[in-house]
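Missing here is one protein chain; the remaining ones are kept as they sit in the complex.
The letters A and B name the chains in turn, as written, and every chain counts its residues from 1.
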Amino acid sequence: MAFARIQLPPSVKRGDPIEVRISIRHPMETGFRVDDVGRTIARNTLRDLVCRYRGAEVFRASLGSGIAANPYLRFYVTATESGEMVFEWVDDAGERGDARAAVVVA
Amino acid sequence: MSMSPPRRPPRSLPRRRALQAGAALVAARLLPAGAASMDDLPGVRELTEYLAGRTAQFGRLALDIPRLADNGNAIPLRIAMRGPFAAGAELRTVRLYSEKNPVPLMARFDFAVPPAKAELDTRIRLAGTQRIVAVAELANGDLHAAFADVAVTVSACLDGS
Partner (left out) sequence: MSARGAGAALVVAALLMLQGGQPAGAEPRSGIAYAGADVRAMQADDVANPGMLWVERGAQLWSAAPAPCAGCHGDAALSMKGVAARHPQWSAGAARVVDVEDRINACRVERQHLPPLARESEDLLALTALVATQSRGLPVAVDVDGPARPAFLRAQAFYAERRGQMNLACTSCHVDNAGKRLLAETISEGHGNAYPAYRLEWQNLGSLQRRLRACLFGVRAEMPPEGSPMLTELELYLGWRARGLAVESPGVRR
């Protein structure tokens, strides 16, 4: 189910900060909610989100139940060369997801 | 991201200057530089364990969050840290702690490569009115902290849909 929307600037100059924005479809289930018959809904959060730029890890986020559902992140990465930015994540249920976008360094 | 409604400026210039001076004086009295201290940080076990007796500096790390949340399920926040970052003192990790959530460590962000700009936005969930703490760790081990109080109200109507 989890997929994402990524936004990067259309192009950047070498050395400039790249504004990276990502929005991921994920319920970030806290583990404290109960369903309509009183059963606890199991915790399921985005345990590990890794961002790699041209193959090298630049940013990592461990998101707990205190992060809102359908997590949104905005952060900066230093532009070096044009290349792919890849996000990969795994959640508490073991489900993996990924999303990618192109960095264009003019 | 808007943190509070914009205030309308006073009409006349001398009045504005007087108000500004007065406001600066009031602000200075309420929040003199360095007023925030380790005593302001909530005594949450996970935070205390992470700090391990170390002292964090205040003022350079900023935590921007609305004082009154529209809804406790999604509250936007921004963490920003002023540069420049000296070689060997780059930003490595930021941790976000909640005073009252059942799970105090809300998120941990790691920068394997020092970011070109130390600014991060996300949205958090808060179980009620409480204090939030952000702690940044630099490559040389220095800690910088910031905190903010957020009021979270219950929804006016119950929703059983």
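In this section, a contact is a pair of C-beta atoms (placed from the backbone, for glycine too) under 8 Å apart; a residue touches a chain by one contact, two chains touch by 3 or more.
Owing to the predicted nature of the structure, the values given are computational and were not obtained by experimental measurement.
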I'd like to know which visible chains would be in contact with the absent chain if the whole complex were considered. A, B
Mind listing the subunit B residues that contact the chain we can't see here? 1-2, 4-5, 66, 68-71, 73-76, 153-161
Listed in rising order, the subunit A residues that touch the chain left out are 1, 3-5, 7, 21-25, 27-28, 68-70, 72
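As a convention for this text, only the chains that are shown with their structure count from here on.
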As the complex stands, subunit B meets subunit A at residues 73-75, 96, 98, 101-126
Can you list the residues on subunit A that touch subunit B in the complex? 15-18, 28, 30, 32, 53, 56-69, 71-79
